[in-house]
Structures are given as C-alpha cells and as structure tokens.
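Missing here: one protein chain of the complex. Every other protein chain is in place.
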Amino acid sequence: MRLKIDVTLDYNFPEPADVLLALDAAILPDQHLVSDLLTVSGAGPLRPIAGEEGIGRRTWLRAEGALHAVYTATVDVERKAPKLEGLTNAPVRDLPAEVIPYIWPSRYCESDKFEAFVQAEFGGLEGGAKIAAMADWIRGEMAYVSGSSDSQTTAADAFVQRQGVCRDYAHLLATFARAAGVPARLVSAYAWRLDPPDFHAVVEVWLDGAWRLVDATGMAPVEGIVRICVGRDATDIAFMTIFGAAEMVAQTVTVTRLDG
Amino acid sequence: MRLKIDVTLDYNFPEPADVLLALDAAILPDQHLVSDLLTVSGAGPLRPIAGEEGIGRRTWLRAEGALHAVYTATVDVERKAPKLEGLTNAPVRDLPAEVIPYIWPSRYCESDKFEAFVQAEFGGLEGGAKIAAMADWIRGEMAYVSGSSDSQTTAADAFVQRQGVCRDYAHLLATFARAAGVPARLVSAYAWRLDPPDFHAVVEVWLDGAWRLVDATGMAPVEGIVRICVGRDATDIAFMTIFGAAEMVAQTVTVTRLDG
Amino acid sequence: MRLKIDVTLDYNFPEPADVLLALDAAILPDQHLVSDLLTVSGAGPLRPIAGEEGIGRRTWLRAEGALHAVYTATVDVERKAPKLEGLTNAPVRDLPAEVIPYIWPSRYCESDKFEAFVQAEFGGLEGGAKIAAMADWIRGEMAYVSGSSDSQTTAADAFVQRQGVCRDYAHLLATFARAAGVPARLVSAYAWRLDPPDFHAVVEVWLDGAWRLVDATGMAPVEGIVRICVGRDATDIAFMTIFGAAEMVAQTVTVTRLDG
Partner (left out) sequence: MRLKIDVTLDYNFPEPADVLLALDAAILPDQHLVSDLLTVSGAGPLRPIAGEEGIGRRTWLRAEGALHAVYTATVDVERKAPKLEGLTNAPVRDLPAEVIPYIWPSRYCESDKFEAFVQAEFGGLEGGAKIAAMADWIRGEMAYVSGSSDSQTTAADAFVQRQGVCRDYAHLLATFARAAGVPARLVSAYAWRLDPPDFHAVVEVWLDGAWRLVDATGMAPVEGIVRICVGRDATDIAFMTIFGAAEMVAQTVTVTRLDG
C-alpha cells in the first residue's frame, strides 16, 4: 500500500526555545520510504539525530516567533495484519538484552501493579492469543473519549476511569503485556483511515522473537500504519518536545492512499 | 446477641507523644452498652471527646515509655442483616445536609474517577440491589491478602492491584457507592467470628433515609458487628493515632459471644 | 465595612442534572447579612440545606438547558486582620472534638508527608508566629499562575511545582499547619479588592481556641473577606457541584464597597 503523508505544524514561540521534532517516517523492513521532506521556517539550522533504538529520525532545532513546519512523505507499506493467535512468547529468562527495557514498568505503564488482574483475566491464555484477548478487553471496556486524558494520565488512571484516547489505549495494552512478561513498547505512527486524522499511538509486542504491531484501539488497519519512532511509553515518542513555552496555532495530519 | 470485647494494646514510646485512641464501642440504637472500661497505664490523664458525627468516644492521652491499654466491654447487639435489595436511594438533590460529606470523593475513596466504571458495571441496578451487587463484585474480584496494602493505599490502588485487606474492601465499596450518588462512610468495628480476630472496617450506606451497615468482605456476620466510630475513610477511624513515634509490642482483639 | 456582592452564573446543561450551589454569604459573628437574594431560572424548586459544620447555606436544584443564577447580597464585615503573632496553639491532646477533622490529612492536603519539612523550616516557631511564617514562605516561594493547576492538584503537587492559584495556596497553608499539629480548614469566600475578581479560597487556623482567618495569597485584605462555607479542603467548598455534565457560558463575581 502506497501512502502519502502530509503534516503541517504552526506554533508560536514567545521566547526562543529548543525543539525536538519526531515526524519522519522510519525506514523499516515493512515500510519503505519512497521520498520525504521536512521543511521548517522560523527556526535555526536543523540537526537530525537517530530515534530511540536507532529507529527513525528526530530533528533538533531552535525556534523563535512563528514556527511553520511541513513534513511530506511517500511510503510503501508492505505488512499484513499479524495473526497474533499463533505466536508464542518465550519465558522472560530467554529474552535478549535489547528487549529488557520493555519488560519493566515505566512512568505511564505501571505494569507491576497489574499482575494480579492480568493473571486473573488472561492467565489461561498464552502468547499471541493472550495479547489479542488483552486488546479485545481494552476495546470492550474502555470508551474512546477525546479530551478525557492529559499528559499526566497513566495506564492505571485510564484503567480506573475506563476512558482515554489512543495514547491511553496503547499504554494499557503495553502495561498488560509487560505484567504478563511480554515485552511491549509504544510506537508513534501515521495511520491510514484514522478518523479524525491525527498522530496515532500503537504498540509493538515481542512474540516469537520479533516485534509485532498491534493497534489497541482497532481504529486503523495495521496494514496502513507508518511507524515514526518507538519507546517505553509516551515519554519517548512525542512528535514535538518543546524545551520552553509555545502555543499551537494550527496542526494537520493527512494520510492518503495513492494506489488501489 | 451479647458480645464481650477485650482489647489490649502494648506500645513503646521512645519520646513523649500525644495519642488519640478510638476503642470504645459506640452507643447506638442497635447496639446497647451493658458495661465498658478503658484503663491505660503509662500515660497522663485521659481526656475523652466525642467521635466524628458525635458517634462513639475517643480519648486523648499523653504517652511515654511503655503504654499498656486495656479495653473491655459487654454489648448487646440487636440488628438483623439488612435486606439491601428492597431499599431505595433518593436523588442526590434530596439528600440532607448531614450526609453530604459522604457523597464527596475523599483521600482514599476517589469516587470521581470511578463514575464510568460504576455506570457500566452497575448502571442497570438501583438502590440496595446496586449496593449488594457492588459488594458481590468486590468479593469476587478482589483477593484478601494480609500485608498487601499500607496506610497510603487508596481505593484506586486496590482496584488496580486486585488485592487488599478489610480497609481496602471498605474503601472500594464506599467509592463505588459515592460514584453512584449513594452516600457512604467508613466504620471501624469489632466483629464476632472475624478470623483472624482484629479490628475490622466496614461500610455504612445511606439508603431509604438511614445508614445501613455492609461488610464488603463478607468475613463477619453483620449481626455481630459492634461499631466504634465513623468517618469519610480510614483517615477518620483509626483506633490509635500517634502524634510522634512508637512501636507496637503486642496487640490483641477478642470478641466472644456470651449468650446463645 | 459594608460590601455588595453580585454573582451571575450562566451554564448550559445538555442533560438534566442535580446541582449543589454554595453561593450564600454565611451569617457569622464578624459578618452580618443585611440582605441577600438567590434567584435561579432554568431549574426546578430550590432546596436549601446547611453548609458543612452548619456554616452557611447550600442549595440543591435540578437543572436542564440554560441555567441562569443570580446572587446578590449586602454584608457588613466587622473584622480586623488578626495579629497572628500573639496567638498560641494548644497541644493536640487538648483539642476539642469539633476541630479534630481538621488535623487529619485530606485528599488535597497530605499533611502527613510534610512533617519533616515543616519541622525543619518552621520548627523554631510557635503558634501564630509559625502560621505567619508559613504564609510568608508560601508567598515567597510560590508563583501565582492562572491555569497552572486543576481539580486534581494537591498541596504536594503545588509544593513540587512551585506554582498554583488561591486554592493551591490555601491547600499548602492548611497542609503546613496540620503537619505542625494546628487544625486548619479551607474557606470559600468573596473578597474585596481581589484582582481579578473571582471566588476566593482562604484558610482558617485554630489558635487560642478560635478559628482565625488567613489569606495565604495575601491578595485581599482579611477585613474585606466574606466567608461562604468551610471544609477540609477544596472537596467541601466548591461554589457549584454538578452531578452530571454542563458547560460554563459566563460567570461573574463582583464585590463592591458601599461605605467608606
């Protein structure tokens, strides 16, 4: 599937501030970059650095006054929705070093507190079937309510309040997975057919020796997701981090299918 | 039912400290005090004051070194387990002033965060039937695990962790009730047949214009519960509050049936 | 000082909801009500009930669609700013039953966590001088930033973030006071010369056997404060509690001096 991504960000910086953007579609085996371009006006020189785990690319810049950033990309996604059910998960003692950070609790994923719940609710299942049941539970029990959470909302908060947005759904799934000993990380993404269009947050779980993409919200087909960057939780995957103050003027994200 | 209550507290105070005891069986229409006696050695003069809402009695004292407190009481309890199912709850706008403190969220009962869950899980029920279903849910989903919670554990914590002790069960029931607009308060109590014997925490909910006693744990028959004092949550109902430091040496609570 | 109070509230209720208003100026020895009137359109019959501790008056009503509430009052305030410095505080073991709820930690006032800080910072002072030093510390270390806190912000949050609004200043002072064994409660109020005009939150501390009014923000003279109601923290003193959903359309609070 060939997708066209268009992002515009308009922000106003009353004072000069350092900014870290994470907008670039990552180059990965199942998503090929045909072309992309990031242009920024109202900022000093752009300094690209690698994303977390070496996945994707982030850009440092210095902003002042009106910042206008445009990112466009054409990406070929060659991915089928993984059949989670057949996948197995190894005992934690067989996990490789590189996935260890993703079995720990993190700021927004307090997996250590969910062990009893996860055991009671999903203990009879294994591997991918367990992850699929977790995603089903989340879709069934949570209400997707725009504005119902904020930057401080954790998985435990969302679990109690039974509502959230994609970020909270992803946090919950990662939390449940880790509580069951399955490494899980957050992924920021562009998502075809996401309605309303916006940045999206999904999850990768480590099953059968590889990371498998899961959208806990079920709002966008996995075949049309373009990953930007990965991390332990929302802390690592913000599309823009401002070291200072700014106000949003306008922001748009569009994902269009070019083929088919 | 005639019950004999025996409490001994042995604590050591390395420095002088003020202490508030709440050990006395309250005098209430459904529990009649035949006799009781509080004796304390290792303390300055005892100063009794009323309990919260004028229910029960608390005692101020000054402790230093070895404190030895003994409380004994004989109480006639004339109470049947309330049939919750037939009781109705009024709209909040009809609630009297004296129960208003018990519809608010409190430190350990974050009822404002549970509204969606309570509506989804218990929304089809009303009045006492709803409260009974809440207590059933708690007994079914929570595991009673000694030592699994501490003085900082809130209802939301216990809900996430799916375990707790009587204090947490009571907090959860009060939280669910308040989230449904039913006033609910915590009650410290002596409980016949509680195993192992200890101070107990139960709940009163306001239904059909009166407070109704419910034991969220189901560990002790309501007919054998002797209330000590009431409050918004565990904050108000501690059997001993120490304004300073002390260590417990020994502590026993015994409840014996004298008749039948 | 004779003050005229004018409040208008315009809210929209998409669904019928119960509402508890707490707008009435309380009748107290140091504030005499000359006249007042609460009129509400867009609501069912008004049902007045007493405020917490029997102070002030609250009003239950049923709202649907456009709610328009107007409260006007003329109040004579006869109060001098208390000289805190000369006032003493009793040992907690001498406190009467009615002030006990105000020595406990509460949801927004986690005084149990501040004991070491309060001892280190204010331990050399006693009574009113200690409270005055606490208020000075708060005014010196905190920044008053509109919009910097929300309904979940506790005293500990504000202490860490070093910013807040009147509610947070009041929570901090009450927290510090309780951590030092001085009963303290929150008070909602109208305040002459408060800029910008709004509902205000101040504190009462129990010193020398009486409640003493303190404005932790120092933004309004204590002589021009008209108390509405009191409580353990912000939980108890909201001017409007909505049991359902509503949106604010407009809201004004005006306090005008009529004499002098």
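Read from first to last, the chains carry the letters A, B and C; within each, the first residue is number 1.
The rule is simple: a residue touches a chain if its C-beta (ideal position, glycine included) is under 8 Å from a C-beta of that chain, and two chains touch if they have at least 3 such contacts.
This structure is a prediction, so every number in the text was calculated from the model and none was measured.
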- Write out, one label after another, the shown chains that touch the chain missing from the document. A, C
- Message: Touch as defined at the start, partner being the missing chain; which of C:D18, C:E52, C:D157 or C:E204 qualifies?
- Response: C:D157
- Only one of A:N89, A:S106, A:S149 or A:S188 touches the unshown chain, namely A:S106
- Query: Looking at the whole complex, which of C:A116, C:A210 or C:M248 touches the chain that is not displayed?
  - Reply: C:A116
- Message: Counting contacts across the full complex, list the positions on subunit A that touch the omitted chain.
- Response: 18-20, 47, 49-52, 58, 60-62, 91-97, 100-101, 104-107, 110, 181, 235-236, 243
- Task: Pick out the residues on subunit C that sit against the missing chain.
- Result: 110, 113-114, 116-117, 120, 141, 143, 156-157, 159-163
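Note that in this section only the chains that are shown with their structure count from here on.
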- Query: Using mean CA coordinates as chain centres, what's the subunit A-subunit B distance in Å?
  - Reply: 45
- Message: Based only on mean CA positions, could you tell me how far subunit B sits from subunit C in angstrom?
- Response: 29
- subunit A: which residues touch two or more other chains? none
